[in-house]
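The other protein chains are all here in position, but one chain of the complex has been omitted.
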Amino acid sequence: MRFPAIVGFSLALLFGGVLIPPAKAQAPDKFRIAGVIPLSGAWGIIGENMRRGVTIAIEERGGQVLGKPIEMVWEDTETSSQVAVQKATRALAQGAQTIFDEVSSGSTLAIMKLTGQRKVPLIVTLSADERITGADGNRYTFRTSNTVPMENAMIGEFAKRQSVKKMYGIVADYQVGREMWTALKADLASKGIAVVGEEFAPIGSKDYSIILDKAVKSGADGLALIVVGGDVVTALKQGGEINLPQKMKVMGTMLMDETLGQAIGPAGSLGVSSTLRYHFTQDTPRNKKFVAAYKAKYGELPSQYAGEAYDGMSWWLDTVESTKVWDKEKWVDAFRASVREDSVEGVKRMRSCENQAEQVGLFGTAVAGAEGGPAVTMKVVETFPASALFKPCP
Amino acid sequence: MRQVKHSEVLTVGVLVLLFAAAPFVTGDEGWLYLAALIMTWSIFALGYDISFGLTGLLSFGHAAFFGMGAYAASWAMLSAGLPFSVGIVAAIGAGGLSALVFGFVGRRVSGLYFSLMTLMLAELISIVMTTRLRHLSGGVDGLPGVPRPQAFGIDFFNAANFYWVIFALFCLTLAFCAVLKSSPLGQALRGVRQNAVRSEQVGFNVGALRLTALTLSGCLSGLAGALLASLMMYVSPQLLGWKMSGDVVIMTLLGGSGTPVGPVIGVTLVELLREGLSATTEHWYGLLGVIFILCTIYLPEGVAGLGRKLWRR
Amino acid sequence: MAALGSRSSSVLSCQNVSVRFGAFQAVNNVSIDLAAGQTLALIGPNGAGKTTFINAVSGRVSLAAGRIRLGDADITNVPVHRRAAAGLGRSFQIINIFDQMTVLENLRLAAQSRAFGWQPCWRPVSAWPALERRAREVAAMVGLEAELDLPVTMLSHGKQRAVELGLALIPDPKVLLLDEPLAGIGHSEIEPTMELLQQVRKGRSVLLVEHNMDVVDRIADEIVVMVGGEVLLRDRPSAIWNSAEVRRLYLGSEVAGHA
Partner (left out) sequence: MSTFVIGLSIAMLLFLLSAGLTLIFGMLGIINFAHGAVYMLGAYVAYQVAATTHNFWLALCVTPLVLAVVGAIIERLVLRPIYDRPHEFQLLATFGLILVLEEAVRMIWGLQLRSIATPPGLSGSVHVFGTDISKYRLFVVVFGAAMVALLFFGIERTRLGLILRASSNNAGMAEMLGVEVGRVRTAIFALGTALAGIGGAIAGPMLPIQLQMGFSVILDCFIVIIIGGLGNIRGAVAGALLIGMTRAYGQQYAAEWIDIATYGVLVVTLLVRPQGLFGIRLRTA
């Protein structure tokens, strides 16, 4: 009898504490940014890296823009687009001046509709779906990172340069994966590379060994592995069991980096090639500064997610600063016409026709790391110029 | 007994007043949004409790009714271009229909097997919608841009205006559940829960009553699904997933099943806890778990049950 | 006394009824007729198949063979609730009532099933005063006027028996199946319950399973003795008590003392 009463009392206290709304600044005495990203669930680790990159971008400018302090609010989307939309709706309701979002293209596409309607700028630094700055694009949505067509073009070109003759495709069974594979197949055909087989695996498959076995037996010398999240690790780890990277050239988008290499282990990683959104070895002054600051704060080298997040956010904040006025429309206009001469990857140019950053494309291959460092590290083997990846704005 | 009844009416009244007063007390859209979310989930939980608290059918598959309602409304409004009101009706129909199918398929199993059966059926629907019906459901990406009502020149994309739509439907649902509980049907369902053998023997068609309860429950779940889709302007197959089913069971249990107040309290509690804990600590997730466990052990009748005990004292 | 052997006017007629549980034959080829207004007692040792037979008649178990007719209708494959609606009431050996309700709620609920085809859900049950009236009527009949608003769990065993009986009586059934209505009742309550049974059986046919032979003797018009799932004997009480077979069966039990 007594215990329930105590529990109830503490619950009531919690209730009460929660019900009192914390003091919120409604007047624009702060520059509010809401980061709507996964901080738990399958992509929590990616979101965590993005958060770090953004944090550096804000700290770098003393936490201020236009003379106002930046208030950064993080909303955990739990790797669920449903939650992502819910959190974005709330962030908008609380009057954020900028939304920074998501890993998943699906979530970004949904959130874009909300931010576009509320005329709030949305900065995308990871979601790659073509529609974000294409068919579904709107004035307020900007992407500073790669697009799927861009990554596809790189894979096709890379396969050709590696003189792959026959390609096998293993594709995650979802919309973006299927669309990407269809486009890639067309590209490969135009380059004279035969597609000898394809397999669609449900997202979250716990066993790829059989599919990989089929790919090896197909006689293909190249494998396009278009899977996402934890499935990358499952597939490559099980590939390691049969020394897959030594049997065929494995390539894909976001398929390999230092983080994934650590989770997969050397057997499944070494020799795997992947597009890279960013790499810490980029030889630019801004990148050197960023890597130093990142190492000082977090004690490790920045991942590609952190690098891209940093780059997008610092570019946006610099642009806002440059307008010198508190006016969202002015910021958007300025960003649309903006050229980033000193991004971490060299020159990035915002394409005003679609709010998409035009930039170089990187391709890397996993190699054994130096003694004492991580066992697997990425080596940038190809850098594709922007002109090869983008058509000029009409 | 009488006193208990009074306490319930009082609590419901206070709750409704609180929700009604919210837009006047705070202009903060974030809080309004949270309140709208709580009311939407309350409709879901109230619907769930018709099946669970009233009739004793422990379903682990209510996400299917919720999600199908959301999709039915979205399809009606997005693809067919029908008005919001038709979308809502479609959602209620779709929720009820899927519940009818579940009930029919599961008519021969009961107890734990009924729970597992509903869980698996819902999972099946969720997988089919995610993979096979990708062109209809939008796949894992879902369908963005679910509309809100357009009527009388009121801008329902304004959070405060849409709030009143949800509030009205919430009140209607509360009233419906309260009347249902005291109606002949509600009494018959209570009878089925307490003693199915006796119910049959006094001439009730127990199978049909269970099916009716599940269908009504599905209708309200579908309604809630449509409101959530409209509130978030987004729908995805995650609404059909078993986490949703789990959430509604947990909220109903925490609040206390079998009363109109319990589910609403449960939803409010869980949502506010999530909100409050995630704002104050990184480890809110685990803390929520500890609270669930403590509540199971020490509050078998939910928070509403605790309230009843204190009231009687 | 009701006419003996008037098979043509029987309200309940069971022909060659068999019930099997796996390999076990619980009821074997039993034919029993119940005439209008007749009270028939079913006796026999434990495991004789009496309760199983009652379950077969009320529809709780399905038949392996045989037919059951209620009045003119063949109810062999009719579900329990429709048999009940057709005028077949029953009470259970172990008290079987709605245990989280008051007496009034119990009886009113029973009254509902006949009152509506589809149970309405748009108005409180109090909008139909006829239901409560019927509940009070039956409560008065079984002696529960004073306990109407009490939760049934607070009643004595005898009073709970009365609720059990009341639930069966609400629709005013033509045929009443009573499975040990005196089971677990204290000595002081036997006499009033007897009175109640006497009153209840007026104007309807009753099939009674009971172990208290004193009660059986006073109430039954006829007795059927069952052993091992089969009918051993059917006769007037006096003839039964004098039967050598029955004496052998009940040697040392209360029947022996009765002779």
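Lettered A, B and C in written order, each chain numbered from 1.
As a working rule, a residue touches a chain if its C-beta (ideal position, glycine included) is under 8 Å from a C-beta of that chain, and two chains touch if they have at least 3 such contacts.
It should be emphasised that the depicted structure is a prediction, and the values quoted were computed from it without experimental measurement.
Of the chains displayed, those contacted by the omitted chain across the entire assembly are A, B.
Of the listed positions A:Gly134, A:Gly204, A:Gly219 or A:Pro385, the one in contact with the omitted chain in the full complex is A:Gly204. The omitted chain makes contact with just one of the residues A:Lys214, A:Lys295 or A:Lys379: A:Lys214.
Only one of A:Ala42, A:Val196 or A:Leu301 touches the chain withheld from this view, namely A:Ala42. Remark: the omitted chain is touched by one listed residue; of B:Ala20, B:Leu136, B:Val290 or B:Leu310 this is B:Val290.
Among A:Arg32, A:Lys185, A:Lys237 or A:Lys348, only A:Lys237 touches the chain left out of the display. For subunit B, the residues touching the chain absent from view are 52, 58, 60, 105, 108-113, 115-117, 119-121, 123-124, 127-128, 131-132, 196-197, 242, 246, 249-250, 253-254, 283, 285-293, 295-297, 300.
Residue-level contact of subunit A with the missing chain is found at 40-42, 44-45, 48, 173, 199-202, 204-207, 209-211, 213-214, 216-217, 230, 233-234, 237-238, 240-243, 259-260, 262-265, 267.
Keep this in mind: only the chains that are shown with their structure count from here on.
Compare each chain's C-alpha centroid with the centroid of every protein C-alpha atom shown, and the nearest one belongs to B. The distance from the centre of subunit A to the centre of subunit C, with each centre set as the mean of the Cα atoms, comes to 74 Å. Residues of subunit B touching subunit A in their complex: 26, 28-34, 37, 131, 134, 138-142, 144-145, 157, 159, 231-234, 236, 238-239, 269, 272-273, 275-276, 278-279, 285, 291, 294-295, 298-299, 303, 306, 309-310.
Contact residues on subunit B toward subunit C in their complex (touch as defined above): 1, 179-180, 182-188, 190-191, 194-195, 197-198, 200-206, 209, 212, 216.
Within the complex formed with subunit B, the residues of subunit A that make contact are 3-5, 7-8, 11, 14-15, 17-19, 21-22, 24, 26, 40, 76, 80-82, 85-86, 89-90, 92-95, 104-106, 109-110, 112-114, 117, 173-176, 202-203.
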